[in-house]
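Omission of a single protein chain aside, the complex is shown with its protein chains in their original locations.
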Amino acid sequence: MEFLFNDKKVYYEIYGEGKPLFVLNGIMMSHLSWKPFLTEMTKHCKVVLFDFLDQGASAKLPDEVYTHDIQVALLRKLIEHLEFKTVDLLGISYGAQIALQYAISYPDMVSKLLIFNAASYTTPWLRDIGRAWIGAAKTYDPMHFFHVTIPYIYSNTFYTNNIKWIEERKELLKLVFDRKFLDAMIRLIKSSEMFDVRDSLSKITANTLVVGSDCDYITPPDETKKLASGISEAKYFELQECGHASMYERANEFMTLVNGFITTSQSLKIV
Amino acid sequence: MEFLFNDKKVYYEIYGEGKPLFVLNGIMMSHLSWKPFLTEMTKHCKVVLFDFLDQGASAKLPDEVYTHDIQVALLRKLIEHLEFKTVDLLGISYGAQIALQYAISYPDMVSKLLIFNAASYTTPWLRDIGRAWIGAAKTYDPMHFFHVTIPYIYSNTFYTNNIKWIEERKELLKLVFDRKFLDAMIRLIKSSEMFDVRDSLSKITANTLVVGSDCDYITPPDETKKLASGISEAKYFELQECGHASMYERANEFMTLVNGFITTSQSLKIV
Amino acid sequence: MEFLFNDKKVYYEIYGEGKPLFVLNGIMMSHLSWKPFLTEMTKHCKVVLFDFLDQGASAKLPDEVYTHDIQVALLRKLIEHLEFKTVDLLGISYGAQIALQYAISYPDMVSKLLIFNAASYTTPWLRDIGRAWIGAAKTYDPMHFFHVTIPYIYSNTFYTNNIKWIEERKELLKLVFDRKFLDAMIRLIKSSEMFDVRDSLSKITANTLVVGSDCDYITPPDETKKLASGISEAKYFELQECGHASMYERANEFMTLVNGFITTSQSLKIV
Partner (left out) sequence: MEFLFNDKKVYYEIYGEGKPLFVLNGIMMSHLSWKPFLTEMTKHCKVVLFDFLDQGASAKLPDEVYTHDIQVALLRKLIEHLEFKTVDLLGISYGAQIALQYAISYPDMVSKLLIFNAASYTTPWLRDIGRAWIGAAKTYDPMHFFHVTIPYIYSNTFYTNNIKWIEERKELLKLVFDRKFLDAMIRLIKSSEMFDVRDSLSKITANTLVVGSDCDYITPPDETKKLASGISEAKYFELQECGHASMYERANEFMTLVNGFITTSQSLKIV
């Protein structure tokens, strides 16, 4: 399904019944990435998948420079459009950044906030990695873009143990990483460069889960831990032997945390 | 409620509806320890709490030397008595040892196995810590028993940050740690000394969750990790800044993992 | 050799040539514990071994309650007695506490400070472990004292892998842990209870090395790390798969750090 946001097409899909869980994509992902998870995810909630502007089936923004504000506004409109009041948000990486900003801007409208593999700001280190990605995109060589980006999205162990699957993905992504995709990537990466919510984390009132991975080479676990420690009562988990794309590397652990966090009140006080 | 096992009283309680989840106590715990968790636990299943022999409201075994086999047999009878076919088992520490032995002896009768803070055998190190506990029990000085056992059940950070609660528990446990309790503890600790399932882990066919804690000074995380790696497809989590009594130190994280693991199929295959 | 401090005998030995390195014992150690290290230690310095009051060959203090101040004063007198101006101090555990207090009281008189397996204060958790040790000592049962104290001084892995050596030590320590020894231990442990240098660490001007162990169950690595972070320019190492008695578990790594830290200026500035 789709709706218009500032005259731009935004694509979304809705599955299941229950309280609404919006799923926010990582930068190279689209709503399609979540298909394998739907059976598990819809056990407890109505799942809304959608693509951000410059992602998947939503509109591209060829001539624009923008910040995360535009995606936050899009999400706000989509939630209004679907007539939800409060929602749960699940975001990974780029999607986690938008989820954090949304929960800061609309604290009363987020019930549970599930943050995977994110930092509280784009450090100079991560900014320069982003510049490497932009530089690689600008060569319009899909294999170069693959090699600069994909290995670091996974842990060494996962990549090495699943090298056949990785090689298959190379063939697949060769076709995906076309000029249009890479131009969109450049805009999306640029829009992440100024991300910084360090001073606003205390505004978050949602019940928050933060999950890091011990072998995350994009948002290293010390950054994820710092993020968690800035959010009141956030629950922190660190996945073991896992890289940045935790949903792929540890799909069952990922779903265990999602289903567990969503169905648990998080209000136990033993001490 | 109660039933007789070899003419010994076994106490149990049942809560909620759904597929049965048997909860197996740690060595110093009883069915009462789980009361704060019932609201969360019964969201998805019928929860069976019970006390092992020499624990809580079940019979004491004053003149006996026994091994885990007796508790495994007790659990078998209780499950038969309640006319369940396959069940989920959740055990922590001592309870996890019994759960592992049960899942090894009756692989077809365990659907999901949730193991918290356990090792695959009683290492010489853990055996000698057990001897310290026995030695302390034999003084029949409740404060000495407290100081020898309780600090190491928690992480330094938790114990230090919650020292008021700890001091209250000292007062409380002073009364609990009477001669009868300590004599039972001695028998329970002795029965753990020979625990060793290293060679049988491959018999487990249940969907298994293994959870360790980074600051567990009784069953250190390297042992928990080794245990997990011996069980086919086991999912491993390591709680951060958490000690051996993970259910108390991280009650919400504990429930998140329990509810998540129980409600998720654990059969996702992305790669 | 010996000298009198407040009319009490203090035993010491001197080995080698070079700048003076004073070696400060852990609580159950004596100057004898360092004999295996002398060949390595004297490669670069004049090594002074000695026993604190209530330790080894120094005087016992049967009827006294004291704090670390007395041992710091003893060390001051010993250094004056030997006519050294500035010295290097190496302390482990209890000895590290005294070394820290000395470096705080006499910052100009310490050149290099080497701290192994220590925290910046006796946390309530560590205090209660101390009380377990005192309680065990008061039974005057050497095996009970052994089981309460020794397992936690080592990592599970080391203890388990070297269980024969441990069993030999049991036989040996059975004789060492006599009434006189245990009474002295009680006083030494009590004197540690008030140790707290958190507010004074900034006074340390010595070049400082802080070494923790990942499996230290007495002074867990998070405490050692915190200690290091309170000392200006301190260099921090964390020994892997190693317990509290790092000098025994990782003798060569221990000596590598000692010889390396002592012979290196620690003043490199690359950035």
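When the chains are written out, they are named A, B and C in that same order, and each has its own residue count from 1.
Just so we're on the same page, a residue touches a chain if its C-beta (ideal position, glycine included) is under 8 Å from a C-beta of that chain, and two chains touch if they have at least 3 such contacts.
Keep in mind that what you see is a predicted model, and the values were worked out from it rather than measured.
S.K.: Kindly name the visible chains that come into contact with the excluded chain.
M.R.: A, C
S.K.: Looking beyond the chains shown, say which of A:Tyr15, A:Tyr66, A:Phe84 or A:Tyr217 touches the absent one.
M.R.: Candidates A:Tyr15, A:Tyr66, A:Phe84 or A:Tyr217; residue touching the omitted chain: A:Tyr217.
S.K.: Pick out which of A:Met143, A:Leu172 or A:Met194 touches the chain that's been left out of the picture.
M.R.: The one listed residue touching the chain not shown is A:Met143.
S.K.: Using the document's contact rule, name the residues of chain C that touch the chain not shown here.
M.R.: Contacting residues on chain C, toward the hidden partner: 36-37, 39-40, 43-44, 162, 165, 209, 225, 235-240, 247-248, 251-253, 255-261, 263-271.
S.K.: Mind pulling the chain A residues that touch the left-out chain?
M.R.: Against the missing chain, chain A presents residues 123-126, 128-129, 131-132, 135-136, 139, 141, 143-144, 147-148, 150-152, 154-157, 159-160, 163, 166, 215, 217, 220, 222-223, 241.
Heads up, the rule we're going with is that only the chains that are shown with their structure count from here on.
S.K.: Within the chain touch network, how many edges lie on the shortest path between chain A and chain C?
M.R.: 2
S.K.: State which chain is most central when centres are taken as means of Cα atoms.
M.R.: B
S.K.: If you list every residue number at the chain A and chain B contact, are more than half found on both copies (same) or fewer than half (different)?
M.R.: Over half of the interface numbering overlaps between copies: same.
S.K.: Where the centres are mean C-alpha positions, what is the separation of chain A from chain C, in Å?
M.R.: Chain centroid spacing, chain A to chain C, equals 49 Å.
S.K.: Report the inter-chain centroid distance for chain A and chain B in whole angstrom, where each centroid is the mean of the CA atoms.
M.R.: Between these chains, centre-to-centre, one finds 37 Å.
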